[in-house]
Structures are given as C-alpha cells and as structure tokens.
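All protein chains but one are shown at their positions in the complex.
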Amino acid sequence: MVTHYSLQVGPFPRGFHLITHQVFKAVPSWPEEGMLQVFMQHTSAGLSINENADVTVRQDFELYFNRLAPENMEGLQHDTEGPDDMPAHIKSTLAGSSIQIPILKGQPALGTWQGIFLCEFRNHARKRDLIISILE
Amino acid sequence: MVTHYSLQVGPFPRGFHLITHQVFKAVPSWPEEGMLQVFMQHTSAGLSINENADVTVRQDFELYFNRLAPENMEGLQHDTEGPDDMPAHIKSTLAGSSIQIPILKGQPALGTWQGIFLCEFRNHARKRDLIISILE
Partner (left out) sequence: MVTHYSLQVGPFPRGFHLITHQVFKAVPSWPEEGMLQVFMQHTSAGLSINENADVTVRQDFELYFNRLAPENMEGLQHDTEGPDDMPAHIKSTLAGSSIQIPILKGQPALGTWQGIFLCEFRNHARKRDLIISILE
C-alpha cells in the first residue's frame, strides 16, 4: 500500500536547508515497517540526506556547489531565467530529486547525524512542492 | 505488490535524451496510488529527472558533464573500451542508476517541467535495458 501526502515548503533563500522536522510532521502516522520517500516536483532544487547538526556543513555545501557549477560558465546556452538557471538544473541532477528512508519499528530510521536537506539552487525561489510517500 | 516491465530504448547518440513518453507507454495501466521506479541495467549510462521543455538544457548538460569528467584525465587506468570508458562510469554514478516518481490519482506525479532523462555517456552505445517497476 502506498499513501501520499503533499507538502509545500519555503520559500527558502538559495542554499541548503534542513527540512527533516517539516517532513516528519506531515506524516500523521507511521507504519511499523515501511519506506518513506520524498519527491521534489521541481528541476531547480534537490533533495539529499546529510549532516544535521552543524550549520557550517550546509554553508560549505553552498560554497562547494557554486564552485562545482558556477554561474556564467562559458558555452552554456540556457539562461532564460538568468545566470542561476542552468547551474540550478545541473545541481539538481547532481543532488537528486528524491530521497528514501526505511521505516523501522514505527519510525524513520535515520542515522544519528542524518537529516533531510532541501537544496535550493535558485536565487529567488518560490515555495517548493514535495510529495511524501509511505510504502508499507 | 510490485509489477515489472522490461523496456529497451535507443541506441542513442552520446548525450541527454528525454524518454518520458517511452517509459509511460510501457506501463499498460496505472494504480490509483503507487510508486514508479525506472532502473538502468548498465554502468555507462544514467537516469535523472530534469527539465523537459528546452533542448538547450540537454545540450548544456552534455557540455557540463564532459567538463566535469573529461576524457584522458591524467592518472586514470581503466580505458579498456576507449577514452570514454571510465568517464562514462563516473558520470553514471554522479547521475544515478534509478529514478522514482510517485503515482497519484492514477498517474505519475511529475512536476510541470519534469521529464525523465536517459543520460548516454558512451560514444557508440548499443540499446539500453531498463526495468520499470510499479509498486502499489
């Protein structure tokens, strides 16, 4: 059985943001054993699981991803929505558009230091639509 | 319940290709609520979800990935099948080998601008075998 919940988050400033609590709060009850998936319905933001404690990790991610796919790269054509447009698409594919977490004994089994990142790659983003799915 | 469908696509030229319609056509009927997964059975091509409208996005992806993992990088050993061999493996891990899309109200819930990319990383690829799975 698969049950879905819609969740709208943000708008967030460009950067990496912890949304673990917002995602977990959107699920009214957890099965004993199952699978949680979160899906991003946009192509200029991503989802990832990473370190949940130190804000410098998220700041370093933003610095690093901007170096990995900088604005105004020579040769890129797609800039309809500005210089952050195509880099945002690239970063979205590198980070990924969905995350999965097993549900054990009635709760999502994240490791101690794991949290869910919403990776906002646009300079002026609107709210982001997520679909949370519980498979059991 | 999990139901699988085999789908062979291509051969594609090296680059990023939209296969959304081919994937959706391979599914004879959709459950009301469920999950769609597409799995790539190869290690030199990838799958991703990204922008479905502007062909320059796919061209920019090809340009960018070639810069990110160029051919003939100093120090790489694995070139059994040519200079595009090891870069193809690297790109495949960066893009990913499967994608997931929630199924809501009887259809896959892609966002407005989302499509399924087959990322072909070899210069002279053969057909690619995909496994489409419907979880319900």
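We just call them A and B in the order they show up, numbering each chain from 1.
Basically, a residue touches a chain if its C-beta (ideal position, glycine included) is under 8 Å from a C-beta of that chain, and two chains touch if they have at least 3 such contacts.
Everything quoted here is computed from the prediction, not taken from an experiment.
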In subunit A, positions touching the absent partner: 31, 33-35, 48-51, 54, 56-57, 59-61, 63-64, 68, 94-96, 99-104, 109-111, 113-114, 117, 135-136
Chain not shown, touching residues in subunit B: 1-4, 37, 39-43, 68-69, 73, 75-78, 80, 86, 89-90, 92-94, 96-98, 100, 129, 131, 133, 135
